[in-house]
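One protein chain is absent from this view; the other protein chains keep their places.
Order of writing sets the labels: A and B. Residues in every chain begin at 1.
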Amino acid sequence: MPQVTLTVNGTTHTAEVEGRTLLVELLRETLRLTGTHVGCDTSQCGACVVHVDGASVKSCTILALQANGAQVTTIEGLAKADGALHPMQEAFREYHALQCGFCTPGMVMSAIDLVQKHPDGMSEKEIREGLEGNLCRCTGYHNIVKAIAAAQDVMHGRRAELAPAAE
Amino acid sequence: MDVVTPFEGIGASVRRKEDLRFLSGRGQYTDDINRPNQTYAYILRSPHAHARIAGIDFAAARSMPGVVAIFTGADMPDLGGIPCGWQIHNKDGSPMAEPMHPVLAVGKVRFVGDAVAVVIAESRTQAKDAAEAINVDYDVLPAVAGVEAAIAPGAPNVHDDVPGNVCYDWHIGDSAVNATAFAGASKVIEFDLVNNRLVPNAMEPRAAIGDFDRTTDEYTLFTTSQNPHVIRLLMGAFVLHLPEHKLRVVAPDVGGGFGSKIFHYAEEAIVTWAAGKVCRPVKWTADRTESFLTDAHGRDHVTKARLALDANGKFLALHVQTLANMGAYLSTFATSVPTYLYATLLSGVYTTPTVYAEVKAVFTNTVPVDAYRGAGRPEATFLLERLVDVAARETGIDRVEIRRRNFIPADAFPYQTPVALQYDSGDYKATLDMGLEAAGWAEFEQRRAEAKARGKLRGIGISTYVEACGIAPSAVVGSLGARAGLYEVGTIRVHPTGSVTVLTGTHSHGQGHETTLAQLVTDRLGVPLAQVDIVHGDTAKIPFGMGTYGSRSLAVGGSAMVKAMDKIVMKARKIAAHLMEASVEDVEFDRGTFRVAGTDKTKSWGEIALTAYVPHNYPIEELEPGLDETAFYDPKNFTYPGGCHICEVEIEPETGQVTVVNFTAVDDVGRVINPMIVEGQVQGGVCQGIGQALLESAIYDENGQLLSASFMDYQMPRAEDLPPVSVATHTTLCTHNPLGVKGCGEVGAIGSPPAVINAVVDALKEYGVRHIEMPATPAKIWNIINAGHKLAAE
């Protein structure tokens, strides 16, 4: 069987895979990183979004072998070693941007990529458009949009700390 | 007042305790679990909506790599059918038709997706590879997908033993009184409408793992369920004939349910039974296509209604005839949805003196239909609130005014409706007034004019609604045909150092119970939130429970916790009285501190907890050690949330594209425990309602093929399809539960669809349109505009 070597959340792994093995299958079944989810079979829901070499991709729509040599970051790799959350994770909690939590890992990974791609910041409309590849059935997106708007200020250094949500 | 944790109790927008694990990828959903030595199941499903199975040849598949076993319906002669939990009676008193629902098809398949065989193999792909090698010989039969076609003469019979496809023909109300009222009416509005069929689409597809322990003969099922005890009861007692003590059902983190994960599904029985057969764990995970083809769908009503009014626009009588699609088999609560969760709500927020409703439930060659967020109440609300708008237009009375004239006044509670329910509290005028104010109703015409200048058609719509949730009491629902009780169970387990574990029979799959329910404990016992854990979803840990659906968790489950805390406090006061050498009557307890009334003698919560478990100085003759209490709570009535939803839309005439520009929800959900979570629940519900109104539709062709069977064709609401949703609450307390709470999980999905369609119809008023069926897609709206232009041109 072919071998794939890739770095996930800073740790290098080598695994035997089939040609058809998807990156998400490698992550979930071989590496047991089950924070990355599968919510559809048409590459639309975004529950499986991870970063491959810094860009958000749907890990259900890339072969494990296509990620050979890549740097992969999953939801498990976002927090700092001391447990401190990424500003996007913090914002999701502060703004109640998750309910069942199933879409959340992919949503957070997409949101981080989105913010990084917009150094000048995004309007509410731009955030909504930027979430086109991620489905959430619980929140109606209202609080997800607010959380991303708040997180971008911290990520771009415009605020030292997350703006608290209104009570 | 000596409050230990002032910001974590009732009324505080506490950030959720469960979020940390979900945000760091440490949630554990069913598919995240792998059991040692696990096998994988793939279920071969029917590609036909209706066919006789002439034969199944799996000899070749059996010898394929990795295959452990293949089973068909013929291997399960001793298993029972999947049961229906609510027996409805026909008008003549006879029971409904209840055809067998085998775990795997026997003789016939009845919908596309019906389970025909299961392959168990060492890997998922091997199981699927082998399933492709199974040869099923089908004699394809004519199929029927729609309710009207299914009851037409000569329609194919979905079940040979149910000729004519009618499951039941039920009614509620007094038809003679109703007819008399119509005879005296000055105006009768006739109105037909469809409530579109929906696919729930919780983001987590269903999954199940069966496990069998040969040492103890115990079965364990891990499943994506909203109510593990109910699954244990239904599957154990009716399908697999396993006693409860040999069957454990675990519902770990569950990625959304919206009703679709209430029901007992065939796959749960298949993996549990098969685990015993192959003596290894068996795991099944649906892909999204399977979710579309096998998760119970929602809604799907076809209705004819008539509303009688007097000369002043007062409603005199309502007459409703509804055909409700049951799909091919009766799902767990399917039969109750178009009856006791729908027709009983047809009085709405109005004083209509007589309501008569006839409901025919119909079998079709489609996926079973059952409760989906709101379940029956959105259908009732959509019918009423569209009908009221049509009545307003056709009587020339303003649509807000006609509602005001007919509201049940705030001083009329408790209010007995003509369709069985007794509303305990509400103030519909208050929520209406708040809604009108918040939505800027009075200034709308300026916005319409401004939009027109930009070439857009702007409309505004309103919906004033009441719903019934926390379904109860057990004795009443039992008399109406429910085959289960509808109470809830709570255990408060105080540990020796004072921290608390709560065992609840409700189940959280997004609602935030681990936070909200803990707030009840913090508020009452004064234990910091961090020291309160909520345990749910495991029949081996929790005494019993009916689960989470119908916005019942707080009203019923929270009330059970209050009852258990009453017992805890009573016992703790006795311990405190003993320690402080006072009489129990003199010991007061307020959030963590026991005090002898009028003195400065106090004992802390921790001291009492420790004493209960280290009873050295203890009233051991009168009191057992320990501090651990359980209560079962059976409510006296439903709860009745209500409110006002206002939607504002803009339509682009060239394309028919509708944009929701404002949405205002003012809801009365009773006492609010965590405002942040309530707001989130309402926003989510409203957006599902907007999805129903504008985007979503499960469409079958005439052969019973589901055309919208993936996200490629079923429009799930995306962020850019939805507006910000403004949420406010106005509280009248529930009068019969100890928390005064009503429920907030479904109000959004119940109140919103008619507000949206009323807005769309309002935007199109120059085109003379009376009604638009949901979803109001761009193509549908363009057709109306285009036809209007053609008319104008002629």
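Things to note:
Heads up, the rule we're going with is that a contact is a pair of C-beta atoms (placed from the backbone, for glycine too) under 8 Å apart; a residue touches a chain by one contact, two chains touch by 3 or more.
Basically, contacts and distances are computed from a predicted model.
Per its UniProt entry, the chain excluded from the display bears the name "Xanthine dehydrogenase family protein subunit M", taken from "Amino acid ABC transporter permease", "HEAT repeat protein", "Xanthine dehydrogenase family protein subunit M" or "Sarcosine oxidase subunit gamma". Which of A:G46, A:P105 or A:G140 touches the hidden chain is settled by the complete complex: it is A:G46.
The chain not displayed touches chain B at residues 125, 132, 289, 654-655, 657, 695, 697, 699, 707-708, 711-716, 721, 777-779, 782-783, 786.
Within the entire complex, the positions of chain A that touch the omitted partner chain are 2, 18-20, 22, 41-44, 46, 49, 55-58, 60-63, 65-66, 68, 110, 113-114, 130, 132-133.
Just so we're on the same page, only the chains that are shown with their structure count from here on.
For chain B in complex with chain A, the touching residues are 13, 15-16, 18-29, 31-32, 34, 125, 201-205, 253-256, 258, 287-289, 509-512, 675-677, 679-681, 683-688, 710-712, 716-720, 722, 724-725, 748. On the chain A side of its complex with chain B, the touching residues are 20, 28-29, 32-42, 44-45, 47, 74-76, 78-79, 85, 89, 92-94, 96, 98-105, 108, 124-125, 127-129, 131-132, 134-145, 165, 167.
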